[in-house]
Every structure is written in C-alpha cells, then in structure tokens.
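Only one protein chain is missing; all other protein chains are in place.
Going by the order they are written in, the chains are A, B and C; count residues from 1 in each one.
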Amino acid sequence: MEKKKSIPSKIILVLTLLFFYLPIAYIILFSFNDSRSLTKFSGFSLQWYEKMFSDSTMMSAVLYTIIIAVIATAVSTIVGIITAIGLSKSRRIVRNMVEQINNLPVLNPDIVTGIGLLMLFSAFAINKGFMTMLLAHIMFCIPYVMLSVTPKLRSLDPNITDAAMDLGATPFQALYKVIVPQIKPGIVSGALIAFTMSFDDFIISYFVTGNGVQNISILVYTMSKRVNPSINALSTLVIVIITVALGIVNLVPIIREKKKRK
Amino acid sequence: MEEKKLIQIKNIVKNFEDGQIVLKGVSLDIYENEFVTLLGPSGCGKTTLLRILGGFLSPSEGHIIFDGDDITGLPPYKREINTVFQKYALFPHMDVYDNIAFGLKIKKEPKDVITQKVMRMLRLVNLEDFAHRSVTEMSGGQQQRVAIARALVNEPSVLLLDEPLGALDLKLRKEMQIELKRIQEEVGITFIFVTHDQEEALTMSNKIVVMRDGEIQQIGKPTEIYNEPKNEFVANFIGETNIIEGVMVDDGIVMFEDKKFACTQKGFEKNHRVDVVIRPEDLSVVSKEQGMLKGQVKGQVFKGVYYDTLVETRVGTSITVKMHVSEDKPIENETAKEKISANTFFLDVSDTEDLDDTAIVALAVAYAWDSETEDPISIKEIENDIKPEAGTYNVKFATAAGTSITVNAIVVNENRVVSKVFQEEIYAMNFFVKTDDILDSLALDTDLKTWANASAYSLEDGETVTITDVKYDFDWDNIAPGTYEVTFATEGYQYRVSTTKQYENGKEVGLIFAPEDIHVMDKEGV
Amino acid sequence: MNVTIKHKVRIGAIIIAATLLIASLSACGGSSSDAVEKYGSDTLKLYIWGEYLGQNVISDFEKQYGVKVIIEYFDSNEMMYTKLLAGDSYDILVPSDYMIERLINKDMLQELDHSLITGLENIAEGVQNLVFDPDNTFSVPYLWGSVGLVYNTKTVDPAEIAEQGYSILKNTDYKGRIYFYDSERDAFMVALKALGYSMNTDNEDEINEAYEWLIEMNDTMSPIYVTDEVIDGMMSGIKDIGIVYSGDATVILDENEDMDFITPSEGTNIWCDSMVIPANAKNPLLAHEFISFMLTYDAAYDNSETVGYASNNQQVLDEMSSDEGMYADNTAYLPRNGYEKDEVFRDNIVLQKKLSELWIKVKAR
Partner (left out) sequence: MKKFRSMTYPYIIWIAVMIVIPMILIVFYAFTVEGNSVASIKFSFANFIRFFTDVIFLEVLLKSLYIAVVTTVVCVLLGYPIAYVIARLPSRQNMILILLITMPTWINMLVRTYAWMGLLQDGGVFSSILSVFGLGDVQILHTDFAVILGMVYNFIPFMILQIHTSLAKMDSSLLDAANDLGADGAKSFLKVTLPLSVPGIVSGITLVFLPAVSSFFIPKLLGGGQYVLVGNIIENQFLTAGDWNFGSAISLIMAVVIMISMFLTKKVDVKASSNGED
C-alpha cells in the first residue's frame, strides 16, 4: 500500500537509466570532438556540425525524413480515425477481418513487410523513391493509429452518436463534434506513435526506397562503414528533434493541468 | 452479550503524507461476537480505521490492543483478523476453490484438511456447486460469497468487511444483508462492518459507530442511535427527521415555535439552546383545532406504505408585488418584416450597478422575431441612460435591421421585506408584462421571479435563500389585461409527517405528538 | 467544433509546409532554366561506390553546369545490379569491370557518343583498351587499382609477408589479428591466387579447393570480415594485417606511417571502375558532360587525391607518383603494371551465384 523506495530499487533505477542514456550521451559528446576519433575526446569543436550542414546528402536525408514523417503522420492519423470509427459501427465479420489484416504489419517482422512492398512496387513497375517510401510509411503507420484509437472508441457510450443525431446533428457533425473530441487523447498518442515510427523507420524504408531518396536511418546505415563523426552530429540533431517533440507532447498537458488548477 | 473486550482501539490518529488528517484520535472497544458497524459519509475515516485494524495501514499515533496484546505494528499476515475487501479482491487467476484455499495453503495445512474446510465454507455460503468455477465469470453476489468464505475459512476471530455490499444492486443487497447476519450468528465471531448506508447499519448491527471527519459522533445500539441521536449530524444521517431549533425552558419543558411543550429530557441548564428532534412517524395529523401545531399541507410523496406529508406551520419570508398586464402589440417593421417587443420595467437602485445587457433584456422581456416565419431575431444594440438614482430612464432595443423599440426603466428605492424569525430578507419589484408573455411562458413561476427580479438572502451569512413559493390569483391560460398581485415566499417551518391518509395541498391541519416522542439534543454537542 | 476546425487547419498547414519543403528540396542547387533547355533536365542521378568522390568535384560540376547531382551509394556491384533490375534509373553508374561486362551483355547500357566527350586522349595507359570494353564504346575509366595486403611493420616482418604472400592470412601467429575483405569476389580471388589458380576459373575442383582454403582460414584465424571499415581499422592499427584495395591502402599509409602495403607475388586483381550510362538514363546528354568533366585534370586530381586510387588521367597519375607528387613514396598508389599473374575479373553469372552462396556459407560458420 504505502510505496517507498528502498536502496536496491534506487540502484536498479540508476543503473537502468545509465544503460539507456550512456550511448546517447556518448553520441552527443563525440559530435563535439575535434578529431575523427570515436575513442578519445581530444577537444571541443563544431566542425562536424559544419560538415553536416554543408553536406547536401545529409541535409536532404534530414529533410526527407521530416517531410515523410509529417505527411505520413497526418494522413495515417486521419485515415486511421475515420476507419476506426467506421469499423466500430461495422458488422463484426468486417471488423475482425480488417483488424486481423491490420495486425499483419505489426506482427510481421519489418523485413518481411519491406520485401513485400519492394516486390509490390516493382510488380507494378512503380519507380521507387519518395512516393514509394511515403506510401510504405503511411501503410505501416495507420495500424498503430487505429490501435490507439479503437480502445477509446470502445469505451465510448454507444448511444452518444444517436444522442447527437437526435439533437439534430448530421452523422458527420456527430462525428467531429461529439466523437472526435472524446477520443482526442487516443488520437494524440496514435499520431505521436505514427510520427516516431515513421521518423525512425529503417528496415522498410531501406527496401522500398530508390533513386537517391534516403532517410536518416538509411544514411547512417550506408555511412557507418567509415568513421564519420558527422553522423554523431546528425544523430544529436535527431535526438534534439525527438526530445523536443516529446517534450511538447508530454509537457503541454501537464502545464494545462496546472493552469486549470489555478 | 456483553463479554470481554476483544479489540481496544486507543485514540488512533492517522495523517497521510499530504498532511491531511483522516483520523483524529479515535477510541473504541469491540467485544466478542459483536456485529459492529462503522457508519458515516465517505471521507469520514471509517475505511481508514478498518485498514488500520487489518494492518494495511499503520496509525500515526495510538494503539490497537487485540486480546490483551498490542498488535499495532503487526503485519496483516500475522493477525487473527481477516478482511472482505470492497471489490472483493478475488484472485482472477484462480478458481473459487483455490481462492478459498489460498490462506490454508499458505499455512501449509494438509490437503485433505484443506478440502474439508473449503467444502464446509462453500456450504456455509451455499456455493457447493461452484468450487471449480472461475471467479471472473461469477455474479457480484457470488463473488461476494466467495470473498467471505475465503476470509472465514482461516477461522479469524474478527472479520472486517469494507463496504462489501456497495457493488450490489438493491435486491441482492437486501438478501446479502440477511445472509451476512445469518453467517455472523452461525460462526459467532466479531464482524466489523463499514458502510455509509444507515439502513444497512440499522438492520444488521448490534452496535453502530457513527463517524464524521475522523471523529466518532456516537456509539450505541441501533435503537439508541435512531431515537436518541446525540446531535443534528447523527439525527440527519440516520434518516429523515424533523429538527427544530428550540430552548430548554426547564427540565421536561422545551419551547419551540414560541410554544412550550412537555418532554422527557432533563438535566439541561435553564434556557439552554437545543435542537428538537421529532421523527416523522411520531407526528400525526389532526384537525386544525385540536393540533398542538397548526399548519398547511405543502405537499405529499407516496412512499409505498405511507405518505410523506409536508406540513408548513409557518410561512417563510414573503413579499407581494404588482404585476401590470397590458395587451400592447409588438412594434412591426414592414420593410424588414420584423417585429420587436419589450416592456417598461422597474429596478432597484442597487441593481443599477452590475447591470448588463442580458439583465436588461430579461427584465424588459425584450425580443424580436421575423413577422412571417416567427423565427427569433437577435437584438443587436441596446442603448440606455440608466443612472444609479431614482428616476425614469429610456432604454432602446434595436435589431440589426433597425427595427427598434424604446421603453422606460423606472429606478426606485429599496423594496424589500425583512423577517426576524428566519433571519432573512426577500426582495422583489413591481413589473409590466404583456398577455402574450404570460401565455408564451414555459415555466411561469420562474419567469415571474425573473420579471419581478425577486431574490432572498440570509441575514446571517448573506447566502441566497431559494424562493420556494410563488402565489398569484390569475388564470395562466386566459389572462386578461389588468393589475395582479404576485407573492414570493421562502420556505418556512415545514414538518415531515408520515401519514396513511392523503391530504390535498393547502389544507389547514394540526399536528400532535407525545412528550416521549420529542428528543432534545444539545446544539452541536458531541 | 473549433477543436476539429483547428485540427483540420493544423493538418492542412502541415501538408502545405511539407509540399513547400519538397519544392525547396528539389529546387535547391540553383536550378537554371538554361540547363533545362540544354539537357532537358537539370538533375543528374549518379550511382557510385561509397567514399569514392573528390572533395569538391560534385559541387564544382554543379556550379559549372548549373545543375543538381543526386548521389546514391552502393557497397557492392551486385547491390547496384539488383537495384537496376528492380527498375531504378540513373544517369551515371560507376561499377567495376566485370559488372560492366555483364551490363553490356544484358544490353543495359547505351553506347557513348564520343563526339560529346572530351579528354578521352588523357586516359592513363594502365586502363586503355581494357578487355571488357576495348575502345570505350560503353565505358570510360573512373579510377583503378589493385588489391593487396596492408600490414603493420611494427608487428609483421616485411620479409615474412613478402615471402608468405596471401598465405600469411593462414599463419596462426596472427590469429585474431587480421581483417578479411567481405566480398565473395575478393575473398575467392585471394584464395584462388594463394592456391595458384586463375581468379576467373570455373573449374569446380579449384573453386571447392578455394572454398576449403577460406573455411580453414575462417576457422583457424577468427578474422573480422569488413569492407570499408578496414580503412579506419588499419589507420588506428587495430589489427596487424588486412586485405585492402590499393587506394584505401594509399590513404591508410598516408595516415599511419607504421603501415606498409604489398601486392603479393601470387598475383592480384587489377580492376577498373568505369563510368557508364545505363539504357534507361533520363538525362544522357548531361551524363556525357559529367564523363568529360571527370576526365579533366582538376576533377581527376581531386578524385585521386581524396580517394587515393590510381587516376584515370595519365598526367595526374604521373604527377601524383612523381618524386614531388603527394603519393611519391606511397607504395600503394601506383598499381603494379603488366605482371603476368595479375588479372582482370571477367563476368561469369554462374560462378558469381556459386561464389556468393559459398561465401555466405563461409561467413555463416
């Protein structure tokens, strides 16, 4: 009942966090190293950042990553919500079928999904590149959105739409005035997952991309052969972006709460 | 049944990390095979006390003496006490049998013995056939029984029950009450039962402990608690009752409603302020003449066997104002095909500050509508030159299309009635309305209050008092132009009386009661 | 209500922003209309080995022609080939000899229009009329070199390595101290040469012997299989011996004077990576310009200097290796010329498939 922290548990926590954050700290530290060495820190410098920003391949990789993540998130969120709501009203068979298929990309190893799409695109002779990558990302993002929205929908009072329509709302007014606001938390978390999924994806992108379109992961993978501290700089950039994004998503509600209380 | 003390609770204090104090020094003795009920509203500390007894919480101060030795620091699993938890806390990964057997298995009792005991318990709570059912697929009542069996099988000398019936529907609840009582008598051990349901407490316990804000208000047999509540809180909490302020004139003589009555209480010093409690069933309605108290029937609720009749022995503070009803027609704007209507209105000087457009529109009953479709049209602009001093001012209402009407706002001085008895004042204004306004009204009483701007305040704390009563002598459905009187009143002295006969509202009646039915209690005495 | 409106707006904004970004992305690199009307498009898609371009060649080329170069890197000819099969289109490829041979046989290249290429005369002797494309019908050399061993003179006796050649890779004194090259071709080249066979053999027994050789090496020496990692590895002297491409060796020797390079007497793979224009190229005109540009002295110099491989431009080659040249006393820069045991890889799909499978088996042990 009364929860307290014992010494061993403290130790466990400290070690855990150490384990999780050591590599990240390492990346950030060595992105400021003034030599190419990945083993000894010989002095502070920003040269790798300069190199990164002047390197058009890296920059375009960053750009592609962000663009794709943003679009994929937006699209998959909208589609995800609409479909989830639709399903919640659909016949059981339909729902189960869709949910089953939906789980395939989640349960399948990414590599399988990746090669599947690879073959799909070349079967239809679609030129691989930005579009294929975007489609792929949307494809694997939607299920995550639905997974986080559906439970919220289940917990809704089934009469609520009827109530709205009884009060004169058209089905779609009922949708965006009554349902959507209520499942908002689910939507937010779904969108967040989608974004990071897309932002971090390597395997699937690796198989479906082409024609010089690379996202950060692919870039890191192809560059990791040679020591290249700009990768650390790039990684630091990624870390910052993601941390900020998360910070916003997690802190905003808390701050709101605080405001409310006052 | 007064036997030896089983548990002594010695001024237990509990305050949580966040500083709030849940128990403020509670002391209580519990005897063998008693059925003790801790009764109180949520947050009164009853559950905390139970958890302390169970050993799930440790008190900040005080001691628990169990059978002579101090068990304050003893962990739950070393206590001869078992608990039936609020939501049963059955182990979802075990079936009924294993749930019940859990404690015995922990004690490493031989298999056959375990089977023996579990089966006996299942019989006790009559669930023989459910031994290997999964607890998750059982009804609330059944889970309840399993929880009890699981606790009892360990043969504790005390069983703690934390609102065990809370989750059940009314019918099941009633059954389980009897069931529980039966079990308690059968196994003959002490039950300590937590609830916020006074009826439950009254029907089951042989000792009730009424708690409030971490303090014990009263300890006693159900009858004592019911008939001689220690204070207003207990009296109210233990059921519907009439509580009247009064003065203990002398031993055996109490005065309320300016009349002296005989009563049985003694021992108060002279002219001591008291609360007088008369239970509804102790009052009876007689003809006005022979009543000890006279009043008017205010309403009746059929309660099944009897009527719950409200008798008002004294009207509350009231005020009467004039309602001028005219037949003025609305102003029509041909070009814009609009109609607009508003009335001259009175208001008090004190109203003129914080007077906003919505208030003005409400007072003037101003509104505009499309002369063809009858659709309402919003009033866009409101001009007024109202000043905070007596006088007549102009108020102009206009729609976007320019359709406008001008009425008077008549500011007058105070128009209020103060009542010493109830320490409150009521206040209202004369007002003008159109016949249509009345005909269109959906809830006339409320509208009248709005139009007359009627309100009432307590003089003690300045709180607003609700106006319960609006009287008028016109016929709502076919009102003719003219001037009418409207009276607004607050609630007066009302008595709850359980009657078998039905009385129509407004009937003048009398009330009688016997001296022994009056219970006098010290004002806020504990 | 306004909740969702906001929502919409936000998403709308995002999409707009995104599209703008794309626009800016494709725009950046100073797209100039004249480039468009001259070549039909102002972007050149280059598919080339990683770590294979001079510091400034690309930016220079972009400036000079007012175009944008999209670069994609491959780390094996096979990877590039598969991509092509998958239908990706590029304007310039820079694969190796045998792969070019295969592309030619599969009609996946277009003939070069020599009238559009300047500087063919500068091509270094070492890479003139190569077997797979004698008169540069399809390809123009980019960089070339050989494969040899880089070793740490502090820990490995030059005499010993000179005398043992590739066999030193099975010398258990150096167990756990060697980098082996992670590509079926080079692995089998080493094995076959060590055994004294031709690296283009398709004799089952010889191949199996080589396979055995590799397995034995793998089991006794616990080597680390790497590709470009070898460069940093040897630079910082993590291991003592490594199979290294001459150019990489040049860079290594440049960085770490303890290291030396040797082309074993058993012979080696003299290879040449050349620029070709695939059949499905979208912008062949610009591609030709690119080839010419890469033949110019400056570009060639930049490439050779940064990457360390033998230049396709004779003048550059001479200068680099001349006494005051930057690779004057760098044993790795100038490939061995005209040694009878050295060979050029020929294309042989069957062998290729077999090797790649055998190689996986070796590694997977």
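To be clear about the criterion, contacts are C-beta pairs under 8 Å (C-beta built on N, C-alpha and C of every residue); 3 or more make two chains touch, one makes a residue touch a chain.
In this text the structure is predicted, and so the values were computed from the model without any measurement.
Can you list the shown chains that the absent chain is in touch with?
A, B, C
If I consider the whole complex, including the chain that's not displayed, which of C:36, C:120, C:195 or C:238 touches that chain?
Residue touching the absent chain, from the options given: C:238.
Consider the whole complex, including the chain that is not shown, and state which of A:59, A:82 or A:188 touches that chain.
A:82
Out of A:105, A:129, A:190 or A:212, which residue would touch the omitted chain in the full complex?
A:105
Which residues does chain A use to touch the chain missing from this display?
Against the left-out chain, chain A lists 1, 3, 5, 9, 12-13, 16-17, 19-24, 26-27, 30, 38-39, 79, 82-83, 85-91, 94, 98, 101-102, 104-105, 107-113, 115-120, 122-123, 135, 139, 142, 161, 171-172, 175, 196, 199-200, 202-203, 207, 216-217, 220-221, 224, 231-232, 234-235, 238-239, 242-243, 245-246, 250.
By the contact definition given up top, give the residues of chain C that touch the hidden chain.
Listed in rising order, the touching residues are 76, 78-79, 81-83, 85-86, 176, 182, 218, 223-227, 229, 236, 238, 353, 356-357, 360-361, 363-365.
On chain B, what residues meet the omitted chain?
54-56, 75-77, 79, 81-83, 85-87, 89-94, 98, 102-103, 105-107, 150-151, 154
FYI, only the chains that are shown with their structure count from here on.
Report back the single chain whose CA centre is most distant from the CA centre of chain B.
The most distant chain relative to chain B turns out to be C.
For chain A versus chain B, what separation do you get between their C-alpha means, in angstrom?
52
Can you tell me which residues of chain B touch two or more of the remaining chains?
none
I need the residues of chain A touching at least two other chains; which ones are they?
Within chain A, no residue touches at least two other chains.
For chain A, which residues count as touching chain C in their complex?
Against chain C, the touching part of chain A is residues 37, 39, 56-57, 60, 63-64, 66-67, 70-71, 73-74, 77-78, 118, 122, 125, 127-128, 130, 176-177, 180-181, 184, 210-212, 214, 222-223, 225-227.
Residue numbers of chain C touching chain A in their complex, please.
1, 3-4, 7, 11, 14-15, 17-18, 21-22, 25, 28-29, 45, 50-51, 70-73, 75, 83, 86-90, 226-229, 231-232, 236
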